[in-house]
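The complex is shown incomplete by one protein chain, all other protein chains being positioned as in the whole.
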Amino acid sequence: MSTVDTSAKRSALAPLGKPFAAAGGVLGIVAALLPWVTFPLNDGNWPDNSTLQYFDAPFGVTGFRWHVLVLGILILVAAFAPVPSRGRVVRALGWGLTLVSFVNCAYITVKGGGLGAITALEGATAFGGVVGLVAGVLTILAGYGIGIEPVGEWKFKISTPVAYLVLLLSFGAVLYAVAAMLTTGGVGSANPYAGAIFLSFLGFATGVLGALSGVGYVRWLSALSEQHRVFSVIVLAACALLLPFTEAGNEYWMTVAANIGIYAATAIGLNIVVGLAGLLDLGYVAFMGIGALVAANFSGAATAYFGFALPFPVAAVIAAVVAGIFGAIVGSPTLRVRGDYLAIVTLAFGEIFTRSAQNDIGGFTNGSNAIPGVPALSLFGAEFNKSISIGAVKLPAGVLYYVLIVLLVAATMAVFANLKFSRIGRAWIAIREDEDAARAMGIRTGKMKILAFLIGAMLAGLAGAVFAHKNGTVSYESFKFLESVTLLAAVILGGMGSIPGAVLGAALLFVLPEKLRDFEDYRLMIFGLALVLIMRFRPVGLIPDAHRRAEMVERADENAEEAHVEAKKA
Amino acid sequence: MRKHSVKSAAIVGASLLVLAACGSNKTEGGGTNGGSCDTSKGTLTVGVVAPLSGNLSALGVGIKQSAELAVDEANKKCTVPGFKLTVSAQDDEANPAKGAQAATKLSTDPNVVGVVGTLNSSVAQTVQPILRDKKIPMVSPANTNPSLTRGNDFLTAPKRQFDNYFRVCTTDDLQGPYAANYLVEKAGKKKIAIITDGKTYGEGLAAELSKQVTKKGGTIVGSEKVGEKDTDFSGVIAKIKALGPEAVYYGGEYPVAGPLSKQMKDNGLDVPLMGGDGIFDPKFIELGGKEGDLATSVGAPTESLATAKAFVDAYKAKFGKEDYAAYGAFSYDATNAIIGGLAKTLEGGAAWDESKRDGMLTNVGAFSGSGATGEIKFDQYGDSTNKVLTVYQVTSAKWKDVQTGTFTG
Amino acid sequence: MSVLFQQLANGVIQGALIALIALGYTMVYGIIQLINFAHGEVFMVASYGGLATFTLLPDDLKKSPAVALPLMFVGGIVVAVIVAVIMERFAYRPLRNAPRLAPLITALGVSVFLQEAVRVFYPNAKSNLPYPKVFPEGNLTIGSVNISWTGILLVALSVGLAVILQTYINRSRMGRAMRATAQDPDTAKLMGVNPDRVIVLTFVIGAVLAGVAGIMFGGYLNNINIDMGFQNGIFAFTAAVLGGVGSIRGAVIGAFIIGLIKTVAGQYMPGGTQYDYVWIFVVLILVLVFRPQGLFGEPERVRA
Partner (left out) sequence: MSTPVLEARDVSMVFGGLKALKGVTLTLEEGKIVGLIGPNGAGKTTFFNCLTGLYTPTTGEVLLKGNVLHGDPAKVTAAGLARTFQNIRLFPSMTVLENVMVGRHVRMKQGPLASLFHGPAYQRGEKAARERSRELLAFVGLNGVDDELSRNLPYGDQRRLEIARALATDPAVLLLDEPTAGMNPQETEATQQLIFRIRDTGVSVVVIEHDIKFIFGLCDSVSVLVQGELLVEGSPEVVRADPRVIEAYLGKPPEEVQHDVEAAAASVEEEQA
């Protein structure tokens, strides 16, 4: 495990880089054309005709074999075309190929009851999976052989219209990718292999995104979008609003997406507290709960505390204000308590909230019976939970909620972005970086920290108000410690302090379990493992804040440089 | 550093492979599973919404597997000619919002004919309207909150809440008072202490019980709460012990009730503990339920019902030692109600489409049959008409029925 | 009055269990400033490990606690140590230089994973499992106050192990290395301390204590479930913070305080047992507001 033997290994690999990559690419393509399963599985043919079926027509490769084919071709391209930081790109593609092959092999093996399913059985052979795995591993090794150089940096500047076009196209591609990801494996119980298809798709996406990021495209794009902040948010929101018109535009995904949005808005609020001001909050979901309870009590539901209904906007504002007041109260110990000690204060508050809500404190929560029957929102007579038609296009039920929530998320993103790049935001970041130095610069740290809590809690309260109407029931069970943890995980997974990070994190944390539904029993276990792995390989989060990204890249670069020097020495 | 990452990834991968291998079903060769029924018209799905992961999963998995058993049997018997039935089980994590997503997922599938679930009343509250909008019948094996069917004023002004919602289990306002009558009148326990776990089921049950106890001349000497995840109850026990109760009523489920009963005895409070159907489970005794403890459950004793025995045997044959838990039999009956309603709807060889759902609601509502928990039939609110309740007592480490009847006030 | 004494005794026993877990929290935090949320699961896994050991014993050994009990302790502790070492090696160590909160999420991921893995793979672990009665039953009765012998043993073990641990850390060479690493890892490294070894050892010690706690828990309450680690872990973490993280004495006293508040507040405070948790956390907040470093923590000096 010493550095000596690592470098020796690397140097041994170095001359093999390109040949391995070439072999990996070719084998990948071959794998795509081979059959993968030796017999039809119990639940019907493995999707996309991979059961004992060879490549049969020019464009006859679909599904995961199509992904394998694409990866194989990309590996060949990356091996021979002039690509910046080739090693990284090849390695990422190799990982993608490995993951796709592994997921399919593992699933077939399990479902088929043995390795015979992916090798040879009763005279039938199907080595596609094995070849794919070999190709993937070869390619990863090739990546190391070529050498892991720093991520490519794109220095060239482009004019604003071109930048807009690039952003438009890129975000359009993101929309397409999201829709594709949501709909892989189909909706409902139609496809018994949906879970595996999704994981396989995820492997493909990991490979391609890794390659794009290795080339430097992702970094360039995110710098570009930070530069054109307003335009980016508008385009992103517009893209999100187009989602109902894609394949993912059905009631189920609208519901899931709306829930993601609610949690994303809350996570953005939490991102102010954790990401900007650097205050760990382990009881944050309580503010969302407070917002939801306030909204429910003013909704005219049968068991509400107040016997009258306020218009939603009014109730939502009250919800935000009440949550904000509680936020300031919870934040006030920050005047004296620091760091992880503060985290436990927030955890304590969260527990106090759940317990009190469960016991119907003050008659506001209806205890364990919850407040059911919170009416759906409606606007001009259109109920938000019914489907609507625009012209000839019939949109699925729940689409109005989705639109409302997209706007809510866009608004919270704007709030977050504006605050981040302001006097207040700088003060928060300064506190996060070095509290004493911040005070020495004249920042009233106590006031600023309470302000962070207050604003964060208000955003959560607002999201909670929407939550109450969207779900129709407000029960303390929706606001337990695990939810706080999930929110925190969303922030950190997405990338602390980064604007799109919280949204991506929330999306991942809510989509992943949804797509893993088919694994039933194993679902949460896989989820736990996924958290560990993501943190392991991407500790700064998926879309780190520009500043933090630099921090990390630099460290990686140092490693890479060291490795390079060592390799040369050897 | 980097080498480590490759290595650890390899280890993770290898261990996943091992895990995967452990879960294999060992069926080589394949094709769809046989059966001589005609399944030419396609596949229809019975949805299940229950907690399949987390700490309530024992109950949820019991619900899911019992539904699968019912569906399997129907497939074998060709109950719905022309169709193959499957179960699509969705995890709700006992979380209302997750339940809503699970229900929405099922509701967008045109082939879903009905949903069995949920376990938690709070989850039912979010699931009911979603399924109602699609006219999908929902039959709960476990929701005991009376307001789900009869609204908030269930005693004074009952009003049907959701025309797609039915349940095969009993409600708190029958079970609680029935238990109270037994405790006060039959067992002669006048001073009763109440402990609940703070959740909907236990709270509701305990509330209805305490009303009846007072009405019958008993007194509630104390009312305490244990945390859902608590394990050491000595504090609560010491507190109620000082109040000198003659019996303790526990509102909640056996995972807490069993240890609680044991700790009561250990701490010198040797009075019977009574609970609802949530503790009527052999596990209660395994976990420390002591001699003389009591439980109410719906229907006549299982030994006296051939259908109940048949269910237990079939379940054991199909799933081995895995437990069907407290609500398995109810889930089996709920599934059969849906299948029965479906068979009626598609009588005469009709094809399935979503327009048949109106008929489904009527036919499930009108279903009547004999199930593992007794008679299955629904009243005008969607509640089970099976109001027979049985009191069981732990005798020689087994549940033994001591009284069967209906609650009459 | 006797109720009060009964509740005090109950509180001390509950606290003793939390203390054993809290020691692991406080040591790991002291050394690498990580809130190891998965530590509660180590305790849980140990309990299942002990149960598995018991199940695997031949029937005649099952009947003699004098043989079965030590074997269960060994089994439980071994499982706990293995899990803790794997966890440290593959989940935390790669993140040692990562941003501060990354390991926290890893810890939560590990926690979920362990809980679910036990639930899925341990036979019948979906609901509570009965635990063998390996400890002699019976109570010590003083007046009307009942204290079970197992409870007394638990308190004795908990305090005894804490004292041993404290002595070990203060006196032994490895203990000095631990304190040095906690103070300043870089300097400690220059002085020839191998931080990896120290950190692994810390996890091992924590796991051993959690292992003892896991077996005692099962033996005392005679049933275990997959949630036990989470709830007790939260209390243990709270105890560690209350006492001042990094302080052995603080963790133990914090744990006893929590146990006592839970029983005494449940008895006497308005709202009774409905709000016993609330009082624990209210006290916690008050303590931290007036003593931000916890009861026995080192005051955090402003750096400049």
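The chains carry the letters A, B and C, assigned in the order they are written, with residues numbered from 1 in each.
We take it that a residue touches a chain if its C-beta (ideal position, glycine included) is under 8 Å from a C-beta of that chain, and two chains touch if they have at least 3 such contacts.
Since the model is a prediction, treat every value here as computed from it, not as a measurement.
Peer 1: In the complete assembly, which of A:Ala78, A:Leu419 or A:Leu531 touches the absent chain?
Peer 2: Considering all chains, including the one not shown, the answer is A:Leu419.
Peer 1: For the chain left off this view, which of A:Leu199, A:Val345, A:Ala430 or A:Val511 is in contact with it?
Peer 2: Final answer for the missing-chain contact: A:Ala430.
Peer 1: Which residue from A:Ala438, A:Ala457, A:Ala490 or A:Met535 sits in contact with the chain not drawn here?
Peer 2: A:Ala438
Peer 1: Considering the entire assembly, which residues of chain A contact the chain that has been omitted?
Peer 2: 415, 418-419, 422-427, 429-430, 433-434, 436-445, 451, 455, 547-548, 550-551, 554
Simple rule for what comes next: only the chains that are shown with their structure count from here on.
Peer 1: Walk from chain B over to chain C along touching chains and report the minimum step count.
Peer 2: Counted as steps through touching chains, the separation is 1.
Peer 1: Could you work out how far the Cα centre of chain A sits from that of chain C, in whole Å?
Peer 2: Each chain reduced to its C-alpha mean, chain A and chain C end up 34 Å apart.
Peer 1: Two or more other chains in contact with one residue: find those residues in chain B.
Peer 2: Residues 1, 4-5, 8, 12, 53, 57, 61, 198, 225 of chain B each touch two or more of the other chains.
Peer 1: What are the residues of chain A that contact at least two other chains?
Peer 2: In chain A, the residues touching two or more other chains are 359, 521-522, 524, 529, 536.
Peer 1: Help me check something: in the complex, which residues belonging to chain B touch chain A?
Peer 2: The touching residues are 1-6, 8, 12-13, 16-17, 20-21, 23-33, 45, 47, 52-54, 57, 61, 86, 88-91, 94-97, 100-102, 104-109, 111-112, 120-122, 125-126, 129, 133, 145, 147, 151-152, 198-200, 203-204, 225.
Peer 1: Provide the residue numbers of chain C that touch chain A in the complex, in ascending order.
Peer 2: Of all residues in chain C, those touching chain A are 29, 33, 35, 91, 94-95, 97-99, 101-106, 108-117, 120, 234, 237-238, 241, 245, 271, 274-275, 277-278, 281-282, 284-285, 288-290, 292-294, 300, 302-304.
Peer 1: For chain A, which residues are in contact with chain B within the complex?
Peer 2: By the definition above, chain A touches chain B via 1, 6, 9, 39-44, 102, 106-107, 109-114, 116-117, 121, 140, 144, 148, 187-190, 250-252, 255-256, 259, 302-303, 358-359, 367-370, 372-373, 385-386, 396-398, 467, 471-473, 475, 477-478, 514, 517, 520-524, 529, 533, 536-537, 559, 563.
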